[in-house]
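One structure is given below, represented as structure tokens, and several questions about it will come after.
Left out: one protein chain. Kept in place: all the others.
Labels run A and B following the written order; every chain starts at residue 1.
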Amino acid sequence: MRAVDGRVWLILPAVSLLAVAFLVPVGWLLSRAFTFPEPGLQNFALLWERPVYMRVMMNTLVISAIVTPVTVLLAFPVAHLMAHGSARLRRWLIFLVLVPFWTSLLVRAFATAILLQRHGVINSFLIGFGLIEEPLPLLYNMTGLLAGCVQVLLPFVIFPLYSSMARIDPGYMRAAATLGAPPVRAFLRVYLPLTLPGLVTGATLVFISTLGYYIIPALLGGARQQMIAQLIQDQIAAFGNWGVAGALSLVLLAITGAMVALLHVTVGLKEIAR
Amino acid sequence: MASAVLELAGVRKRYDSLVAVDDLDLALETGEFLTLLGPSGSGKTTTLMMVAGLQQPDAGRIMLNGGSVASLPPYRRDIGMVFQNYALFPHMTVRRNVAFPLEMRGTPTAEIARLVDEALALVKLPDHGERLPKQLSGGQQQRVALARAMVYRPALLLMDEPLGALDRKLREQLQLEIKRVHRERGISVLYVTHDQEEALTMSDRIAVFNKGRIEQIGTPEELYDRPATRFVASFIGDTNLVEGRVLGVAGGICEIETAAGRIAASTRTPIEAGATVFVAVRPERVVLAPVRAAGAGLEGTIVEQVFLGTSRKYVVRLADGTELVVLRPISDPPFEQAAPAVRLSWAADKATAFSL
Partner (left out) sequence: MSADGMTPWRLLRGTLVIMVAVFLLAPLAVVVIISFSSAPFLQFPPPGFSLRWYGVLFSTPAWTNALWVSVQLMVPSSIVATILGTAASYGLVRGRVPGARLITACLMLPIIVPGMITAAALFGIYRGLGLNGTLTGLIIGHTVLHIPYVVAVVSSALRVQDVQLEQAAATLGAPPWATFRHVTLPLIMPAVMSSLLIAMILSFDELIVSLFVSSARVRPVAVQMWSNLLGDFDPTIAAIASVCFLFALLVMAADLALRPGRTQGIG
């Protein structure tokens, strides 16, 4: 009796490519944290000591922590309408959410920048209607960054949330109503908890994605919103400092990995197809 | 045996700590319709899968037409298989489905067309060639599956609970269809089911499975009238079980003392006097007589009478509380009183005794 199916060899090409072109390079980069310019942990010491590094890392966490609830809050009504609206409305909403989803990050960041510029659409609109006199600084600051991230990440919350909501048996809410729960309380105590898996999945996705972002903070954020990915790029392109870059990458990866593990433990990693 | 198309010897299969099939010996004669019957988990499907080559035995030999198949994958064994869920290729028409095995064997195109026509005619679906499986009913799909499995004349046809997904009426229809095809082609069939009525209707012989072992192989009559074990007795048809103590054994017949009277039963295994046994007797083999009639037998009271059209069913309660079911033809006169006392008796060779 053959112990292993012959078909296992089909896995080999993909796994080999992955090992050679991904695992080895990433491993190499992470190892530089411990070996460049000399073996030891001095790069991590640098991260801890130099204020700029700590500031950027803290910044990144704070920004992710701000983006996540904003995105979730805005995604909630959309997912809700998708799940409980008519089938036709649902199709339109899905289309609405998929179209930007399929468009590249760069294009959408660029588009958001156009809207938020000093002479951009929003400011022209507000000034034109006499609501303000001076253009609002909407770009190259936290506002711009927030707008860009939320724009891009909304679908990542809407879909898992919708998925959870669609699975909620309407019987629960009816039961809550007949048992005397006023609508708000029924929502908070029955509905909301049932959406938790989708909510947590979406929130985690947003958080993890924001942590690693480069394009959006570079295009839409200001100097004070610099994030880890930009710092890594700086260290390599400007200073050739592979050691610090490796250390920063390791920190970023560690936080990301921890969040993924947390998600797996609380919700279980079901395959999200896209 | 020269005429055995399939032989299993000492076949064993385990899943982790669970023994699915344990030391199995089986032989299927050419042209025979043999059913593997048993409850789920008894090992019958696993056995079929091993014959097909979709699973591998841990020990033992499987021989097809005298040659060992141990090293042969399913596509090199001379078998055809029909599945419970039809397994028709959804993206191919009926004709292409049936033609598939012929294409795999490199049969010339003209031959293929002829054989496909013949196969579809055999299952009485000659005009359905261009349909897709999803356009057919369950029964039709299964007939196409049958045609597909037979079109290349395999030595052995394997059927894994093929009628399980169909409703009762359709099941009965298809049972007759399958029997007809079996008769017309004379093909050897290994059939798996958990439905004992189905097994009794269709089979030349039945192998009753329990916990990975075959408890008895025999013709439907043998299994019905002379069950070898208590399991077989209760699995096939309805049966009554009465407990008692053996008084004496002579010439394969035991005399047994029970709480409600003295009875006799035949036995196929050695039983000693003094042993406690269960006697199994079919409801239709029990004779009812008013209690005042003389003779041996059990004494009890009729607690229920049911009119069943062609027969009458009686539930009789014995002194110790045991209830027996008796089935008498409608020609027998009914009992009039409210709770008549009766004597139950039967021919000794129509009841079987099993030790505990």
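One rule holds in what follows: a residue touches a chain if its C-beta (ideal position, glycine included) is under 8 Å from a C-beta of that chain, and two chains touch if they have at least 3 such contacts.
Note that the coordinates shown come from a computational prediction; the quantities given were computed from them, not determined experimentally.
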item: Listed residues B:Ala20, B:Met50, B:Met81 or B:Leu122, member touching the removed chain; value: B:Met81
item: Omitted-chain contact residue, chosen from A:Tyr140, A:Phe159 or A:Phe207; value: A:Phe159
item: Footprint left on chain B by the chain that the document does not show; value: 52-54, 73-77, 79-81, 83, 85, 87, 89-91, 100-101, 104-105, 148-149, 152, 158
item: Touching residues (missing chain, whole complex) on chain A; value: 4-11, 13-15, 17-18, 21-26, 28-29, 32, 74-75, 77-78, 80-81, 84, 91, 93-108, 110-115, 117, 119-121, 124, 150-151, 154, 159-160, 162-163, 173-174, 177, 183, 187, 191, 208, 211-212, 214-215, 219, 228-229, 232-233, 236, 242, 245, 249, 252-253, 256-257, 260, 270-274
